[in-house]
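Complex shown without one protein chain; remaining protein chains in place.
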């Protein structure tokens, strides 16, 4: 039995962790942390859990929690996880952080983009960037996981094989991303109101979105050299889903078949990454509720560019699902344990 | 291993059967019937199933199918199931019909409301109306199940305890129902286009909707006398979900507590029916993707009426989920086997 | 030139007043009141007005305003308008109040349902309930208009002819209303977030919604006796629109034709109320952006009830449009001046 604690269990990502973990055999959620709802019935906050969860919300006392559980998920605002961990805690409990605190290797870059002082830079080095498709072996033995951001997960998986194989010039990469509104969180903001989001689409964070350095860092590892990209997210009137449309110039004259071979090389054995058939475009509805990432590409001979597309559910592969995928690896379970939900359509 | 055949597997309800059955242990889908897509790759029709289903669509040859599988689900237009079954087939295979063919005991009423000649009236008598919360024992031994309609399921579960206990006058019942658009099916009709449904709400089938006699018949059994109700469905711009708001006059002076006691009497032990706490209203989002029916009520002393509310996912408890609940009972399994999906929110 | 002031111009109804008044000849908006945005550029709050409105937001100084303009619209929370008016102000400027402060004749009923002490009960008597289809002549000479609520407008227009003609028993009336989300206002609340409203429908204020006494009072005038109704609003995932489905028992044996004749009697000459052809249901999309109220009914001989349906745009006929309709009448203009927008579809 894996005993689990969740700090930040009443945010959308926290609620998704509960949804995915709740009826698993061999997993027990022992701690529903939520600073905003301490003492309240969890199921009164998320009524989908009525009669499924009987617990009340707890504070974020990591020390106490570390003595109770095997793994802690922190689905909290930036900076909180870094302020809660120390050597004693990490020696007692595995931590999977869904915030950005340990995703960026260079603490200066983190502090510049996030406008925060990092509280635990000493653990950045050991934290593993929890993208199992790339860092599977490292994840297995990690005690601290930096769970990737939603946009970086989708962006990276969409372009990775062609960058890794040197088939596209990574510095020509333009990543145009579209996200459902759950990515904006459950905070009560005018900009997230139904009437403001419905019947609307807009870009946001143009040129300054904080997922940019995370995408660039991971692409740099794949390319073996520094990479700078244009990244622009958009807010789409739907609850879930991220679609990435990425554009890059070929480095040479790779054919459609050679490009496809690169994708197959990296994804053929991956359960959660589905390379679609030629001509089929990724759509968020086909992955909704699941941990799948659907990817495909189209070579455009007119421009010598390739258009790469990827779709994930931002709440699952972009957050809670990937965190559980990491947990499975850390506890020696089959990677897809409890994560084989068929996407829900319509 | 229960071997399953689905006729009509490419409609929305058929797709939902596949979603719910696909990764169950001890269940194997052997036949993806779809008259419209014979020979085509099922996953090309429902791309959420890509790499999960490898089969092609088959015709609706019930005879052949009956030799291959243990149970057949018919998720087909009215009249088809009745035209496919005969004694030989029913002696070989269990049939769970998601259409209305065997829901109405009086064939004349069926033919009048459905404007169809019934092809197998001889089986109406033995067919069991598959609402396990009422007919559980009959379901277990049935060979032909009339799986209830989506509106009747939600309407009935919402008002049943008060009708059964005689606390409301069933002939004062007004059932105002609101449904997501998946209930209209996957047929290409102008009225179901995105731009026609989005930013719109309308009633339809006012006074003539075919679920009316089904609701009345089941309520008549509960009331022990003939019941006539007003039933008006509405089309709501969302994919899934049915909300029923039902109004009726009290027969006496029952208090809030007495009404609640009636609900508890019938639903306390039911896994799938959740009687919400006082003051909490059912909402479709809290049951989405699950087999739950959430119900509650409000006594209005000003009018001596009670307002009863219920919410289901029309694709699950209103169709595929309930069909599987019936299948579980017919095969001696725990009723909620494979049906404990936590509702997905947001 | 009619000079106009708006208090509460940055709420949704206030914004709609601006939209409808902005490019009218002979109307000039002189005051964009908004307590929350004093001193800010109005077009930075409603970017649709960019380059159309150059003014900054002002406070709600009614005294100063009364010296500047001919008419003040108050699109503000309950209680504010009552606290701002006095004899001096009403002697200088016409006031059209979009809140509920002067809608209820009995101050005790107001205070009970709104849980507020009324600050100006002395003006309740003279205020005219601004439903022009009923009170046209009174509106023309009023100096204080109680602009009807969105639900009461739609509910009343839907059932009025049959109540007025005594063809239905008003105490059997059940009004099931469905509203778009703009009715909840622009306040930053979790319940109004996109992800909470989208893919959901729920009832709210069951048995206690504050529009109930307003509906009952107006129906009482029509019926010539006290009327008590069941009224239940629902929140629908769309921006605009209210649909009312109302049910009542016939008092006698009126035929479909007699019922239609009653509707025609009251609405044939009304520009803004459209009695649809037999069998055509009102839909919110067909009135969106316009001041129309579409109504129709269906006699159900099985239950001896009639189902009455009506649709409006809650922002227009349910708020700003009706307020302007009243303004037109008060200033001797043709009632539909500036209000002949064709509904926008899709």
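We call the chains A, B and C, going by the order they appear; numbering starts again at 1 in every chain.
In the analysis below, contacts are C-beta pairs under 8 Å (C-beta built on N, C-alpha and C of every residue); 3 or more make two chains touch, one makes a residue touch a chain.
Just so it is clear, the structure is predicted and the values come from calculations on it, not from any experiment.
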* Structure fact -> Only these shown chains touch the missing one, namely A, B, C
* Touch with the omitted chain, as defined above, among A:27, A:104, A:146 or A:195 -> A:195
* **Touch criterion as defined above, residue of B:43, B:98, B:150 or B:197 at the omitted chain** => B:197
* Asked: Which chain B residues would touch the chain omitted from the figure, given the whole complex?
  -> 12, 181-182, 186, 188-190, 192-199, 237-239
* chain C, residues in touch with the chain not shown (by the definition above) -> 12, 15, 18-19, 22-23, 46-52, 182, 199, 239-240, 274, 276, 280, 283, 285-290, 294, 315, 340, 342-346
* Structure fact -> Against the hidden chain, chain A presents residues 174, 176, 178, 180, 195-196, 198-204, 206-207, 228-230, 232, 234, 236-241, 243, 245, 247, 281-285, 288, 298-300, 302-303, 305, 307, 309, 311, 346
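Basically, only the chains that are shown with their structure count from here on.
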* **Angle of rotation relating chain A to chain C [CA atoms, steps of 5 degrees]** => 180
* **Interface composition of copies chain A and chain B: same or different, split at half** => same
* Asked: How many angstrom between the C-alpha centroids of chain C and chain B?
  -> 38
* **Whole-Å gap between the CA centroids of chain A and chain C** => 46
* So what's the Cα centroid distance for chain A and chain B, whole Å? -> 36
* Asked: Of all residues in chain A, which are in touch with two or more distinct other chains?
  -> 12, 182, 199, 239
